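Removed from the display is one protein chain of the complex; every other protein chain stays in position.
Here is chain A:
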Amino acid sequence: MIRLFKVKEKQKEEAGNANGRGPLKKQSAGELRLHKDISELNLPKSCTISFPNGKDDLMNFEVSIKPDEGYYMGGKFLFTFNVSATYPHEAPKVKCKTKVYHPNIDLEGNICLNILREDWKPVLNINTIVYGLYHLLTEPNHEDPLNQEAAAVLRDNPKAFKSNVRTAIGGGRVGDTYFARCI
């Protein structure tokens, strides 16, 4: 039990006793956990991370992935991460900034990756997500489509899909959509 009536004396004391401590900036538990994740990052050479707001804002960062195999080999894809103070209770919000022709990424950059939404667990970390994204680029799958047309082409005609991807990442039109060059 707490001896609350010390506050009585304390209040009297404080009247004459200016507290010299400056305002303290707090760090949320989420920020600390993210600090751990970032300091332990172990990314393959094909992935680079950057911090647009400098070294003291780890909550917003970008990861660029340049797959060295698969359909998207040679392309460079930028993902933004936004991490909330309740991380890792809540998954980071990840978007793909590079417009990409991909069955599981739509043209607004929404990503269908299970660990970003329904299968997120606090034991997962930033490294897991980056590997998940890398995997999504090397192994696109037509079963969880966000870009339905791309998914249909991948399912029915992988050769045409491959050529569409090459067109898109080289800078060009697939159907009605123009994709900027990202090689």
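As a working rule, a contact is a pair of C-beta atoms (placed from the backbone, for glycine too) under 8 Å apart; a residue touches a chain by one contact, two chains touch by 3 or more; residues count from 1.
Note that in this section contacts and distances are computed from a predicted model.
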### Query
According to its UniProt record, what is the protein name of the omitted chain, chosen from "Ubiquitin-related modifier 1", "NEDD8-activating enzyme E1 catalytic subunit", "Protein arginine N-methyltransferase 1" or "tRNA pseudouridine synthase Pus10"?
"NEDD8-activating enzyme E1 catalytic subunit"
### Query
Contacts of chain A with the missing chain: which residues?
1-8, 10-11, 19, 21-33, 35-36, 38-43, 48-51, 54-56, 58, 84-86, 89-91, 104, 106-108, 110-112, 114, 117-118, 120-122, 144-146, 148
